[in-house]
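Here the complex is missing one protein chain, while the rest keep their positions.
Then we have subunit A:
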Amino acid sequence: MARIDLVDLAHSYGGNAAPPESFALKPVTMTWRQGGAYALLGPSGCGKTTLLNLISGIVTPSRGKILFDGADITPLSTQKRNIAQVFQFPVIYDTMTVGQNLAFPLKNRGVPKAEVDARVKQIADLLDLTPYLGRKATRLTADAKQKISLGRGLVRSDVAAVLFDEPLTVIDPELKWQLRSKLKALHRELDLTMIYVTHDQTEALTFADTVVVMHDGRVVQSGTPAELFDKPAHTFVGYFIGSPGMNIVPAAVSGHEARVDGHTIGLHRNYGVLPAGTKIEIGVRPEFLHVAAPASGLLSAMIERIDDLGRARFARVRVGDEKFSARMPPGFSVPDNMVGLVFDPAHVHVYADSRLVEGVA
């Protein structure tokens, strides 16, 4: 158990001399709280697995330091770091029983037998593996195998953190839910720091207290699910999280107003005069933008398609060359596909070069 600090940590598979833009992980400085449940969220190739492998020591960083409780562990090997990791595909020691598999990490560290047995029993109970303890691990189903891998990750009580690298990829969808809530329960039960890598926003948002969103080798935002939803710090977070993603359109912003396609939208905060030469955009989530009958004060748009998601309907509309997703109020229908868009000013954000600009209230 430990607090983990990353200090100016960066990695390039091409070595330190590689151009900065080619780094798989661009310099990052951040702190992981002891006992926290973190998710590292991002699309494939964004550097999240690299970051995970740096923490576990499978990869040695090109630059920067990793501290566990303030102690620099960057040069230590994986065995000497106190880390557990669960991989994308189940890793099972074929010749051992399920129980022996679970006990393996403890035995290798010379933990007394009584303690090993007690801990294996506890973990097996938590993961519903008790009936299988005496069975050979080879013949089990993929999800049972992955549970064993999870169990091996969780079995050590003294680890600084447990790292999960997309551990539910091979699991059937309905079992995914069960295992995810199981993991969440385990986190509360065992008081371990957990870092969970995924490209699935639902997984990240349901598992973690803190979601760290990565994009192109950078950490673009780290916050609670609500923060990521309400106030994306980067346009990438805006459209990567949420379904459908945030509407982001170029606009001209000054003071309390944004102009889109010749139409003025009121803003909740004062943005003064934004620096020239930057790309100014506004972002609004489809949940805070709804369609209404065309009226003179509204930005007029044309409906191209309506997506019925069951719990809500979203209209895909077009304003000039820009496309928006907007909520359709229940029972709303339009005769000729022309509608007006109603913005919720409190939830319209302004971005300069993709980064959030804080206005003045």
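Operating definition for what follows: a contact is a pair of C-beta atoms (placed from the backbone, for glycine too) under 8 Å apart; a residue touches a chain by one contact, two chains touch by 3 or more; residues count from 1.
Here is the rule we use: contacts and distances are computed from a predicted model.
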{"item": "Options \"ABC transporter permease\", \"Carbon monoxide dehydrogenase\", \"histidine kinase\" or \"Pimeloyl-ACP methyl ester carboxylesterase\": UniProt name of the undisplayed chain", "value": "\"ABC transporter permease\""}
{"item": "Of A:Thr97, A:Ser254 or A:Ser300, the one touching the omitted chain in the full complex", "value": "A:Thr97"}
{"item": "Omitted-chain contact residue, chosen from A:Leu6, A:Leu25 or A:Ala84", "value": "A:Ala84"}
{"item": "Per the touch definition above, residue among A:Leu25, A:Ile66 or A:Val120 touching the missing chain", "value": "A:Val120"}
{"item": "Contact residue for the chain not shown (choose from A:Gly134, A:Pro250 or A:Gly272)", "value": "A:Gly134"}
{"item": "Chain not shown, touching residues in subunit A", "value": "56-58, 77-79, 83-85, 87-89, 91, 93-97, 99-100, 102-105, 108-109, 113, 116-117, 120-121, 124, 133-136, 138-139, 149, 152"}
